[in-house]
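Before we start, here is the structure in question, set down as structure tokens.
One chain of protein is taken out of this complex; the other chains stay put.
Chain IDs A, B and C follow the sequence of writing; residue 1 opens each chain.
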Amino acid sequence: MSAHPRAAVRPAPPVLEVRGLVKAYPGVRALDGVDLQVRRNEVLGLAGENGAGKSTLLKALVGLVRPDAGEIRVRGERVRLRSVQDAADHGIGMVFQEQSLVGNLTAAENIVLGSEGPGVRHGFYRWATMRRLAQEQLDKIGSTIDPLARTDSLTFAERQMVEIAKVLRIEQRTHDTPVVILDEPTSVLEPGEIETLFEQVRRLREFASVVFVSHRLDEVLDVCDRVYVLRGGRAVGEIRPAEAEPGRLHRMMIGSTAAEDHYHGGAATPVPPTREPLLTVRGLTGTTFRDVDLDVRAGEIVAVVGVHGSGREELCRALFGAVATSAGEVLLDGRKLALTGPRAACAAGVGYVPAERKIEGMVGPMSVADNMTLAKQGVRCAGPVVVPRRQAAVVDRWISRLSIRTPGRRTAIGRLSGGNQQKVVLARWLVGGDVRLLLLDHPTRGLDVGARSEVYRLMRELAGNGVATLLLADSLEEAIGMADRVVVMSDGRVTTEVPCPAGGKPSPLDLVKEMV
Amino acid sequence: MSTPAAGTAEPSGSAAVAAGPTATERLTSLMPVLALAVLVVALAAVDPDFLRRSSLMAVVDAAAPLAVLAAGATLVVLCGGIDLSIAALASLSSVLLALWLPGLDALAWPAVVAAAAVAGALQGAAHVFLRIPSFIVTLGGMSIFSSIALVVSGAATVPVDDDTSIRWGFTRVLGSVPSAAVVAVAVVAALALLVTLTPLDSAIKATGYSEAAARLAGVPVDLVKVGAFAVSGACAGLAAVLLVARTFSGGPTLADSLLLPAVAAIVVGGTAITGGHGGVWRTLVGALVVTLLRVGLSTVGVSAAYESILYGAIIVVAVALTLDRSKVLVVK
Amino acid sequence: MSVGAAGPLITLVVVVVVFAALAPQFRTPGNIANILDAAAVLAVVTCGTTFVLLLGSIDLSAAGVMAASSLTVALLVENTRNGADHGLLGIVVAVLLGAALGGLSGLLLVLLRVPSFMTTLGVSAVGLGIATLLFAGVQPGVVDAGLRGWATGRFLGFTHLTWIAAACVLVGWVVQRHTRLGRYAMAIGGGEEVLALSGVRVAPYKVAVFTMAGAFYGLGAVMVTSQLGSGVVQAGADYSFSAITAAVVGGTLLVGGRGGVLHSTVGVLLLTVLANGLVLVGVSPYVQGGVQGLIVVVAVAAAAAPLRHRNQVVK
Partner (left out) sequence: MTLTFRPAAVLLSLCLTALAVTACGGGPEAGAGGSADTGTCDPADITLVGQVRNESNPYEASWLDGGDTFAASVGLQQQRLTYDGESTKQQEQIRQLLASGRTECMVLNVLPNGDSDTTPIVRAADAAGAYLVTQWNKPAQLQPRDYDRWISHITYDGVESGEQIAGSLFEAMGGSGGVIALQGVLDTAAAKDRFAGLEKALAANPGITLLDQQSANFSRAEALTVTETLLTKHGDQVTGIWAANDDMALGALQALEQAGRAGQVAVVGIDAVPDALTAIGESRMTATVSSDGPWQGGIGLAIGYCVATGELDMADVAAEQRAFYAEQFLITKDNVSEFQDPGTDPADFECANVFNRTAGPLA
């Protein structure tokens, strides 16, 4: 690690200070006396596993959670934050992880939403003023988005810019350095977009303090001036990236000596290239991808990488029958796979873990048990009749096998943590014992390090059992670390294929060159 | 992963293998029954004769066609849709039954129920394959069924001269129990068993709570929905049989006015109009509550104007009590 | 108007062309004025319903609200039942009563967290009860010349009702496009949680939208009362469902956040033209309802067809 250029900036007096913050939920002490300081014009990193208290802390900072004890000081003054509005009045704003923009409004309206000021007079909108207000904000971050564009017509990255522009509106209220909290801003961005975001963050530092939250250590170290590590509801350490090395940070986060490179958890046995492919895709064409040829052998993990718009998500969904294709064919074990819908794919032994877990992956209010047996109803039935005992046995077996932490199998899945939810969604395809091809679309999105490792171990174990896996990874490192082969897609076509044998992994940079 | 259920409000102490519904949830699910009891007591306070066995039986009898009608539509609501055509379809079925009885005799009513099921399935298919919201499909279905009923009946009531083959729908069993009530309980029990004993249970709930997730888990969402509409249609047909049995005729507008009471019965029973949460048993209770309001208020002597006002007020309060808001995040 | 409105608009044009070809009487200027006059009340009521639909809620209260407002206005202007002669004030009170009942639906929704489907159904029953109380067995005939003139008077060949409806649509459009209330209604339909995160309290806006819808119903009721020449309990009998149908056919979706007043107005015209044209073409009255239902379903299906995709969620 080379010395970070911005580490030299002279420490400014804290603009935001947290002392001994405590928040307890029944059975969980989410915040257990957190202390931290945010200085003027610095980028402060917050790292920690899910469950370390990050999200509770952030919610307390923007008034969504009221702490049981401790205090929050803004510019030395003790404050009580009761709402997002309250926090904004004190110059604290947050860019939420699930984007908080209204799709059917214009970018300008979203930017000024809730604080229209001169944009509204006597209840009437003054569009010219609104536009000007929004343009000012967008100019600050150097964005060229049309303020009157409908928000849902923008790309994800553009929407994130809109959101940052929106948060910066709090400057209008305080006329002082605002604190901008970015909660996991990179989790769904592509590599190119992440770089743009980092530039924005550096630009923001010129006139704001930034709290940057991420579970990706490399990012935190790359962009932050200082990093706090949270564990078990406490700040367990403060690090300057200049002095940090990822291994130490990682150990601080999980509180134990984990393998430095968690991708290489299991000993992957190389799949002989001579083995007949289990999945054969020939000339598959859909709305956003063309002429795709692809092979995946049993026991092989193939990662598909590509920038936003490469068509890889659609390809993945098409293989599951969830989006329509116009040409080409797909063979599974030599037999033609009917791409008529998810049902046909399920029956053929294909499983799919969607990226949008909360919307598409799980049925939130339904129990863990029912979510787990949703796709393979046969495991809980005798003939056409459900046998509760059978379901209980199967579900309990998988709960313990995947060490899913849940109060019980009848608990609503929505109440579990993200990692445990994802394990249930994965288990859905495993309970039948007949899955042969797994399509994993960002299976570790939003998961913390511990949960990720478990998912990785599970993927390896499955591969070892002969399951073919197509992986759309969360990061290039993940793709390279997990896959036996990486397929690069660009503009809807497969452009190249890079073998990734254990011991001979390519570097992320090699792949980026192929992607753009 | 050191903390169980990290960051959520779930009490991690109760790590029993099968953490079921909480006490509050159980209380909410019993609310419809409590609402029913309170209503009966209130009506009895105004008119003590209301507690006579014959009076209560008359309520049960009156609620039966409504319960059958609403029970089928409950499945559609559980799937996240709505069926506004049930009443018009029941009217059409009543006309068909009256027309077919002379020719088909004992086969007439099964034929009508089957025809109504097909009509329901057609709407389901239009909803699923043409991707039209169920509200619109069934609103269209409502006017189409009404038109067909007017045309085939010549806009006239069709009298039933020989009702022997459907007399089972309006008689007394075990002394004074209305047979229609037995039919209603049987229909609800059959639907409940069909749903709870088979994987349909989670298929319907998953479809109602989160259609996208259900589809991607390989749940035959389209089939489930078409099936729900078919059952809804069949129930409308069966409700028509009960109505014809007690009216001794079929009419093109006979059951039209039962639409809103049926929807009210579903919602008062505690089934979420947004789908997923609820059940057919609840609708049975809901139908009793709605019938008490429809008929009970006026027969204990509440005047027309105040009856209407009370009906509006009580129905809102009943829903406020029976709705399990923990399962419904945003109330629209 | 955006591209989304094109489907219903094209359907409207096609239906107009077909009827014009089939029935010569259809294309007379008199009939056009006639259609616009017949559409007037539904257009006003639909304006109100549209805003509720934009929220993602639903409003079935028009029947009861209009009944109460109709009786109120008939009893407050010069009439055959009592000595009242409050003229315009009576009309204002009737509209305010509508607004109050609408507001009640909204309050029940946000305070008791009961779905609008049920609160509006309940308020509708309450409105009908109030109307029946006011009716008291004797129909109040409207004598007030001003109010009667709404329906009979003409300006530039169109009835005053038509102009009132046009003004309402314009007001509705301005509210939807250029006021905070309208834009927030859109936003609530598009993502209610987001507003809360932006520090906006949505409850007052929801109540305001229902109140505004009630005011539109109240005005609609005054218009019906003017047309019928007396206060009638059945003044709003079928308007709830007709208004929702019109809005949806026009492209204001039930999921909320989509469509708007202009879309809905196209839907109103489509329904009215159908009703008018089917009579002129001589379709049997029994079949008219069915044909109308079928065309509505086909129109919505046709409009939805280009947007279809496999994993789409349709409720």
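The criterion applied here is as follows: a contact is a pair of C-beta atoms (placed from the backbone, for glycine too) under 8 Å apart; a residue touches a chain by one contact, two chains touch by 3 or more.
This one's a predicted model, so the numbers in the text were calculated from it and none came from an experiment.
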With respect to the chain omitted from the figure, which of B:108, B:243 or B:319 is a touching residue? B:243
Of the residues in chain C, which ones touch the absent chain? 23, 25, 28, 30-31, 34, 37-38, 67, 80, 128, 131-132, 135-139, 141, 151-152, 154, 159, 224, 227-230, 232-235, 237, 275-276, 279-280, 285-286
Please output the residues of chain B touching the missing chain, sorted low to high. 18, 20-21, 26, 29-30, 33, 47, 49-50, 52-62, 65, 150, 153, 155-157, 159, 172, 174-177, 181-182, 185, 189, 192, 196, 243, 246-255, 257-258, 279, 281-282, 284-285, 291, 294-296, 298-299, 301, 303-305
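We adopt the following convention: only the chains that are shown with their structure count from here on.
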Pair joined by the larger number of C-beta contacts - B-C, A-C: B-C
Per mean C-alpha coordinates, the chain lying farthest from chain B is A
On a C-alpha centroid basis, what's the spacing between chain A and chain C, in Å? 45
Euclidean distance of C-alpha centroids - chain B vs chain C, Å: 29
Chain C residues counted as touching two or more neighbouring chains: 193, 311
Residues of chain A engaged with two or more neighbouring chains: 322, 341
Contact footprint of chain C on chain A as seen in their complex: 83-85, 88, 96, 100-105, 109, 113-116, 120, 123-125, 127, 166, 317, 321-324, 341
Tell me, which parts of chain C touch chain B in their complex? 55-58, 60, 64, 108-109, 112-119, 121-130, 132-133, 192-193, 241, 244-245, 248-249, 253-254, 256, 284, 286-294, 296-297, 300-301, 304-305, 308, 311-315
Sites on chain B touched by chain C in the complex: 80-81, 126-128, 130-137, 139-144, 146-148, 150-151, 155, 211-212, 215-216, 260, 263-264, 267, 273-275, 304-313, 315-316, 319-320, 323, 325, 330-332
